[in-house]
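Structure, as structure tokens:
For this depiction, one protein chain was excluded, whereas all remaining protein chains were kept in their positions.
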Amino acid sequence: MSAREQILQRVRAALADAAGPPLPPPSISAAVDAAGDLAERFKARLQAVGGECIDAGHGAAADAIVERLAALAVRTVALGGGDELRAVAAALQRRGIACLPPTAAPADLFAADAGVTQAQWGIAETGTLVLDADAATARAASLVPPLHVALLPRDRLLPDLDAALAQLPQPVPHAVTLVTGPSRTADIELQLVVGVHGPRTLIVVLA
Amino acid sequence: MSEHLPMERFDRNALDALAMPGQRAALRAATELFGERRAAALQRAPAFDAWRDHARAVKDHVLANLHRYLEQFEAAATARGTRVHWAADAAMACDIVAGIARAAGARTVVKSKSMTTEEIGLNDALAAAGIDAVETDLGEWIVQLAREVPFHIVVPAIHKTRAQIGTILHAATGVAADADARELTRAARAALRERFRTAAVGVTGANFAVAATGSILILENEGNARMCTTLPRVHVAVVGIEKLVPRLQDLAVFLRLLPRSGTGQDLTTYQSILTGPRPASASEGPTELHVVLLDNGRTRMLPQRVTRQALACIRCGACLNACPVYQQVGGHAYGSVYPGPIGAVITPQLVDLGRARQLPFASSLCGACRDVCPVRIDIPELLLHLRAEVTQAGGAVPGGARRRLQALAFAAFAFAMAGPRRYRVATALVRAADRWLPWLVRRLPPLSHWHRGRELPRLARRPFRALWQERP
Partner (left out) sequence: MRVALYVTCLVDQVWPRVGLAAALLLRRAGCEVVFDRAQTCCGQPACNSGFPRHAHALARNVITLCERARADALVLPSGSCAAQIRHYPQLFPDDAGWRDRATAVAARTFELGQFLCKLGVDTVPGRWDGTVGWHDACHGLRDLGIHDEPRRLLRLVPGLELRELPLADACCGFGGTFAVKYPEISVAIADRKLEAIAHSGVGTVAAGDVSCLLHLRGRLQRSGSPVQALHLAELLCAGAVPETPP
């Protein structure tokens, strides 16, 4: 008998008399703090976890990003995929900042100073970005370089986790990454250190 | 090779732990901090109790229908290109993972923090197969370098001072031994980045598995799990069969409960929901994704309702932080991958009742664990159930002679309490022996044990029932 059969048989035998409750409907999604508009809530939650939020006007996102990266002396950027980043790529190149394309091998991204990606959704409840890998390449660019800039359209803000999970396309994308602030640890004497394996700085540009 | 202390000697391990003031101070700081943060998070989340009920209902439903959800998961995952393996026990799981690593030509694998992989002893098994498994969670890496086992579910190296960690990381990376936490972290980051960049295989666990979509969910703060699941071309996840939830939507309530319960965070920094290897259209991510579904004793806990509830555990660590015993002795004393209150009830079942026979008794039954458990596991109920199992075990569980003595003592107690006359005789006898109490206290175990650290109460010269007789 295969391990599969063995395990399933054990489970079936164990549950012969089991009467579990019916599956409750999905989530009680009372958003934790319901006051305020989505963008304000998103910004507040993002800042509370150490992320930065730049509120760019319509069409001004690319310039805002380039200004910020230039101020931080960034010289090489790993670009994620997606049409909205074309303007950003062009602006970066005009500024003399080198760009690695989304098709670059992830191992090459270790030399980049920053990663710039799209974010498909934002969650106001927690200040979280939702990166859908079917929609655009972003996994390595948002992880490997020490600075991550995410371009989030403000009409893509959702109230809470339930809304975000419901919003995911079907079939579910092969990789969905939720990002809430920069990477962190408290493993050494409980002292908070920001910037471990993921980025140390997270900047969300609301466009 | 890192080894656990023997769980059979919890009593001695605990004594040793009590004699380590530095460790006790670190333990106190950690458990107090997490307790305070959890309380603060709950203040901001008035719906918390409703979430707990909801989460428990989901788990109860899944566990009562586990075979159906396992089959559903396998079908959905396979349809997305995941290779699903089944492992009846630890040895089988290790063989599967080693086989995958060998087939990938890997001499090194990078690992994210996974208690399930510790449970099966994966690192040792891989080492025996000539494969080096590098822990990448900072605390886990420190513990691995120190050749120890984790001390706490969430902060594995919390028992170590910065100076001790500095010494360990100095040897591994050359960083100054007296560097501060930030520099030490930076040094670890640099050293492990090299591993991430070159590893062909990443091994993780999973916090949850979604039956409807064949997805797995991994929560973390550092980013190392994302590294292990994005850069290597092969990703293997070892997942206990109890980790299933039915639908993607069901993840929300658990995402609300786990971080708040464990560390007081509203959400951990990263969640990765992974469904299959990279499709042809993607340019990054593993080309092979394997999920190893692990039994290893979990099916033993399924038949009875009282034990099945422990499979609802989401490994948040809240019960550890709240437990007055864990707060004093820490994680090593339990001698198990799973310490603290939840460890005391699942170790006897996953590992062996005989070896773990002390653990259900290492509790004052205060119930703080049940108070904080996000899925409302009634740990005290389970502790009592396991105590009865141990006392009723025959030769299968070592220590039979001692148990027979205890059984005799309790039979005598029950006999004495069974009727008023016997009670009067028994208590009169004890009262008569009161004169020899100072002598007895040094020699008779229950009394001498009390006497370690406490003055002994004396029996009242006249019991209440005599005084009641004489009331005006």
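To keep things simple, chains are lettered A and B as they appear, and every chain counts its residues starting from 1.
In this section, a contact is a pair of C-beta atoms (placed from the backbone, for glycine too) under 8 Å apart; a residue touches a chain by one contact, two chains touch by 3 or more.
Values in this document were obtained by computation on a predicted structure and should not be read as measured data.
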Discussion item. Given that one chain is not shown, what are the shown chains it touches?
Written reply: B
Fill in: Among B:78, B:108, B:283 or B:391, the residue in touch with the chain that has been omitted
B:391
Practice prompt. Using the touch definition up top, pick the residue from B:79, B:128 or B:407 that touches the left-out chain.
Written response: B:407
Worksheet item: Which of these touches the unseen chain: B:30, B:110 or B:368?
Response: B:368
Worksheet entry | subunit B residues that touch the omitted chain in the full complex | 11, 14-15, 18, 324-325, 327-329, 360-368, 370-371, 384, 386-392, 406-407, 410-411, 413-414, 416-420, 423, 427, 430, 445-446, 449-450, 452-465, 467-468, 471
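As a working rule, only the chains that are shown with their structure count from here on.
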Worksheet, complete the sentence: Here the gap between subunit A and subunit B, centre to centre from mean Cα coordinates and rounded to Å, is 30
Practice prompt. Could you pull out which subunit B residues touch subunit A in their complex?
Written response: 26, 29-30, 33, 44-45, 47, 50-51, 54, 57-58, 60-67, 70-71, 80, 86-88, 92, 136-139, 142, 155-158, 161-162, 165, 181-182, 184-186, 188-189, 192-193, 196-198, 213, 215, 221-224, 226-227, 230-231, 241, 246-253, 255-256, 263, 266-279, 281-285, 293, 295, 299, 302-303, 308
Worksheet item: Across the complex, what residues on subunit A touch subunit B?
Response: 2-4, 6-8, 10-15, 18-24, 26-30, 32-33, 45, 49, 102-103, 106-107, 110, 126, 128, 133-134, 137, 139-140, 143-144, 160-162, 165-166, 168, 171-191, 193, 195-199
